[in-house]
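With one protein chain withheld, the remaining protein chains of the complex are depicted in position.
Moving on, here comes chain A:
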Amino acid sequence: MATADGAIRISESHTVKGQSHKDLADRLDELFEEYLGLLNDYTEAREQLSRDLSNGFMSLAQANFTSPNRTRYGQDYYDERMQALKTVEVESEAAVQFKTATLLSSAMESKGDESAGKSDSSGGEDAGRDPKKSSKPEGHATSIKKEAKTVTDPIRWFGVLVPPALRSAQGHFTATVDGPIQQLVNKNKAMEVLEIEIRRTKKKLSKVL
């Protein structure tokens, strides 16, 4: 493996498939810059998540403390027929992007409004939630259909007159799902994609050297 081959390699070096050492180094720098930017966004979203959840827990504790009859707002009150009002849409197959969608607000915003989009072709009720029947969430984002007629706010499980602290807790947790959770998942996926790219570039660079 010594001299002759080595010399040839060195003489040819600084170009692998038309990419010089400088190009690759610059590319690696760009990738690292982008990666660090994502890392910064990720840590900020983490802090936001911690703040929102902490506020949510505080409000929930306050609601439990001030509740009449010493009832605890917990699993005893869950509706056993609950259906998800907040769902996630997986956008783009290559770099997976998650986007949350709220059925509750969309139903409230457009009561009776018929969207021009695809009509609901699923015949049976709850077919979307059947793990065998439901299709894998992939492909491009589709807009939420407005088939929701009556929507139950989960806070109603706990009664009609709930303490304001419980509403506040609901607000904090909703904000968490729409904001930091979505961001964290997307940033994490973007970082994974970049990590692969960084490793590839590093490998190319090591071949050039």
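Criterion: a residue touches a chain if its C-beta (ideal position, glycine included) is under 8 Å from a C-beta of that chain, and two chains touch if they have at least 3 such contacts; residues count from 1.
By definition in this document, contacts and distances are computed from a predicted model.
The chain absent from the displayed complex carries the UniProt protein name "V-type proton ATPase subunit F", chosen from "DNA replication complex GINS protein SLD5", "Prefoldin subunit 6", "V-type proton ATPase subunit F" or "Glutathione degradosome". Touch with the chain that is not drawn comes from one residue among A:D23, A:E44 or A:E89, which is A:E89. Interface with the hidden chain, as seen from chain A, comprises residues 35, 39, 42, 46, 49-50, 53-54, 56-57, 60-61, 73-75, 78-90, 96, 98, 100-104, 107, 120, 122, 125-131, 134-139, 142, 144-145, 147-157, 166, 169-170, 172-174, 176-177, 181, 184-185, 188-189, 191-192, 195, 198-199, 202-203, 205-206, 209.
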